[in-house]
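A protein chain is absent from this complex, but the other protein chains hold their places.
Letters are used for the chains, namely A and B, taken in the order the chains are written, and counting of residues starts over at 1 for each.
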Amino acid sequence: MAQLRTGFLVDTSRCIGCRSCQVACKEWNRLEVDKTTHQGTFENPRDLTPNLYNRIRFIEKADGKGGVTWRFVNERCLHCGDAGCMKVCPSPGALYRTTDGIVGFDKEKCIACKYCVSACPFNVPRYGADDKVSKCHLCLDRIGAGMVPACAKACPTQTLQYGGRDALIAKARGSGKKLYGENSLAGLGVLYALEGTPEEYGLPADPSIPTAIFLWKDVLKPLGILGFWGSVAAVLVHYVTFGGRKIEEDPAEKGGDAHG
Amino acid sequence: MTNHWIDVKNANVVLIMGANPAENHPVAFRWILRAKDNGGKIICVDPRFTRSASKADIYAPLRPGTDIAFLGGMIRHILENKLYQEESVRKYTNASYLVSPEFKGPGDAAGLFSGYDPKKKAYDPKSWGYQKDAEEKVRKDETLKDPLCVFQLMRKHYSRYTPEMVSSITGTPVETLLKVYETYGSTGKPDRSGTSLYAMGWTQHTVGTQNIRAMSIIQLLLGNMGVAGGGINALRGESNVQGSTDHGLLFHILPGYVPVPSADLPTLEKYVEKHTPKTKDPASANWNGNRNKYITSYLKAIYGAKATKENDFGYAWLPKLDPGMAPSWLVLFDNMSRGKYKGFFAWGQNPACSGSNAGKVRKALGTLEWMVTVNLFDNETASFWKGPGTDPAKVNTEVFFLPAAASFEKEGSITNSGRWAQWRTAALKPLGQSKPDAEIMNDLFFKVKALYAKEGGAFPDPLMNLTWNYGFKRADGTVRSVDVHAVAKEINGAFLADVEEKPKPGQPAPKEKKLVGKKGEQVGGFAQLQADGTTSCGNWIYCQSYNQGGNLMARRGKKDPTGLGLFSEWSWAWPVNRRILYNRASVDLAGKPYNVKKAVVYWNPNAVLPDGKLGKWEGDVPDGPWPPMGDEKEGKKPYIMRADGVAAIFGPGLKDGPFPEHYEPLECPVQENLLSKQRINPAVRMFSEGGLAEDVFATCDTRYPYVATTYRVTEHWQTGVLSRNMPWLMELVPRQFVEISVELAKEKNLKNGDPVEISSARGKVEAVAMVTPRMRPFKVANSTVHAVGLPWCFGWFTPGVGDSANLLTPTVGDANTMIPETKAFMVNIKARG
Partner (left out) sequence: MGKYVERFDTKERILHWFVAASFFTLLLSGLGLYSLLFHGYFDLFGGGQGAILVHKLAGLVFLAASLLLFANHVRDMSTFDDDDRAWFRSLGGYLSKDPNHLNSGKFNAGQKAFGLFMGGATVVLGITGVINWIPATFPAGIVRLSLLLHGLFFLLFIMVVVVHAYLTTVGNPGTLESMIYGNVRRIWARKHHPKWYKEVGGE
């Protein structure tokens, strides 16, 4: 688990659903346009895509008494401290951790196995026409140059904030909001300040590495290596102890030695 | 705005009504959130639960077109519960004025005010006059008890706006009304302030002006004018629309809101006589009394040396309106429909989509011999001749398209809602053959000038005599390229001769001659402008913006000593860098702030001035340098732009009444106005009586049973000419949609995402249905009124996205400004395909 020094905070109480974050990301990363249709909601596109690293989810709910809440939630890679995608990635360097704790990706090293898609508790990595992994990388190039991610820069209401993780946590705590992601998955690099339960924002209440992935990587893999060498050892021990089962020559057998 | 954007953070209560800043001013919305961070409460009143409402502490639904009922109820609540700030109401408004006994209000006169002529559809305001004493001074009752005083007349007028009555008109539940009234009314305390943020949701109605008047009355009652976190704040819709009205782009004003002369004022003297308010009150500064200095300086700016005392400073060359003519947008296109124009410049606009009753506009364009459109992209106006239902073979209009540069390809100033003129440099050069508007105008000017020189014309003087010193003049007299700094400097103005300080009336001439300004220098402020032709100034309210010190609009100083966010060294605000207007109403008669913690200005009696005198204002630029009103010798009243120096609770200068009164929109869902016998605003111009089929309207018509409103979305810009050409924006909101309630969807058998058709008496539009609980039906009297809403950012030029919502809107406008009523009209909706 990496030491998370910088962090990103999504303060949902300030979001006005303007989508500057979606457009700024596309502009900075030179991403293609997604073809969309109007489906009776402002939310568009309806899901992250290989060309949409972050988006706003619109959640409207009637309370049955004439009132309504309308929440806007920024959805993106959360740069988990214990990242499922990194856990399963078989290609070194395709998904990697920076010193700031960001999970970056390198398309040239990606081998398109798509394991990361299954391992992410938040369903983030996407594969496009180039068959390479695609997701938010917190604008590594901008951060390297001392700037903040494009989405945070464009956000007009300071909903998206980049900075020291501890400082962001302290600030969010100070304003009395509920913090999401402080300790899950060894601490998420992207935290949320919520005014309700995680479910109300479409976030899993207790995110963790999917069980099957955990079993595969943390149980099966080590046991497997043990098992393989175990059978090799068993076989060697057996040979040394009992030897092979030799067949005596039967003098009654006549005939050539060659196989017919 | 009377205040400015950053000031919103100082408010204890922010009332968002008639606006949707989260969606239309997303960057500025941060200041509303700061107000919330500082413990303030946000109230949002809107027919829809918008993205602004999602951040509000209180949301109140409101039937489109019923804002005056809502606000009238608030006025009544403030009066009944004594929430008003007594001293400032008494001293700083006309609440104490006694009105003529002939005056009758709608409560007595079947929904009308006294003096109405039904044939002319206009009021004679004689009965709205004040009682005068023998010396022609207005009679007052400072105790505010006389039944004919403004205060009591107001109380009587708004006594009819009970919560039950208001609720049955607006459809807002009574408990919500009271919650809003109580919360906002709490800002009547001296240490609390409330700000009003409004936009087209208030102005685009037949009662638009009166909507704002109603809020002005509330702000005056609560003492929220001139204070930090207060004010009447229009959220301007286009980035530089504030600049455009400042510089006189509307039909009725010259730069600086100076009235355009009408043809029945043939001389400058007659003009000055008509348009200069007079007062005998020594305590009233009556700043518009300086009108002659501004009109003369303006004429000197544009006509230079050719404007002399002998030729009335070229006044004869100023275009004049026909008396009584009001060539607003609606009138222009009506005239065009009747074939009155040969040619038309559609400059930086897309009337085929932005004009109310767009079908009428599109048809009108076909009557033209020629049209020049100046824009960045091809659009519904430039290509009207091949629009749906138009046969190009039958259109005889020759259309020219001049490609224009975008705002970031040009240097210049943009004035925001808060009156801050912020100078910007160009980020890139214009693409291809596109040019900045100034260059296009420059080329056009010299071409027309050459044609006049060669061929003569009916009246070439107004154009031929212009100075046009906007850049290096070549040997042939033409300007090759416009230097925008030269324009800005001319707007600021200069001394055309050495100007001496003139003695004050009744005072002896000073011993030493003191120069106000030297010949050739930039003017330092409009107080230095002269009426004798020795100064020039292209726009008196911008005088100081580019003074001898340089381009103040380009400043980027971040000092904020008061902590109120005035940022007086960041750019330059008109007038004279005053950040909060009427700030002398924020202090008591002695100059002590009503709210010491958030003082905008305060009078420091011990400050020593350079000339040895004692006493000056600290803080923001005071709204008038004179001592506070309590100073008997030199004190002045705080509302210096009004002839009598006080704010108007009673406003006899408007066409439709001195008190705002609720009338229904032209097309409305109720047979009768619940409040009175007068259903609609009696002073609006009825285009429907003009004989054009397009001006049809349908009220209480079973064919169009639902109220519709139109609006913008964050993701698109105006009619969409720019944003429909931006794929990343089209991705967000790809086509025309209509928001409808779950209840209405059920009635019409519609599901979310279904294709639908919305129709009005004038046209129809295809859209995708957005079925949402954020739209709710209104309980009006005993019936249910459904409302729908749609944006107006789409047009046929982009295939497959739907056409303009303005195909549905009516030809009717506000009684005073004629801004079209696009926020409340009647439609039907049905499934399509």
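The rule is simple: contacts are C-beta pairs under 8 Å (C-beta built on N, C-alpha and C of every residue); 3 or more make two chains touch, one makes a residue touch a chain.
Since this is a predicted model, take the numbers as computed values, not measurements.
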| item | value |
| --- | --- |
| Among the chains presented, those that the missing one touches | A |
| Option touching the unshown chain, where A:Gln39, A:Ser91, A:Gln158 or A:Ser208 are the choices | A:Ser91 |
| Of A:Gly146, A:Gly176 or A:Gly244, the one touching the omitted chain in the full complex | A:Gly244 |
| Touch list for chain A against the chain that is not drawn | 88-92, 111-115, 117-119, 123, 127, 210-213, 215-216, 220-221, 223-224, 227-228, 230-232, 234-235, 238-239, 242-250, 253-257, 259-260 |
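By our rule, only the chains that are shown with their structure count from here on.
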| item | value |
| --- | --- |
| Centre-to-centre distance between chain B and chain A (centres being mean Cα positions), rounded to whole Å | 51 |
| Complex contact set, residues of chain B against chain A | 22-23, 26-30, 33, 37, 49, 51-55, 59, 173, 713-715, 727-735, 737, 742, 752-754, 768-774, 776 |
| Chain B partner contacts - residues on chain A that touch it in the complex | 13-14, 16-20, 22-23, 26-27, 33-42, 44-45, 60-62, 66-72, 156-158, 175 |
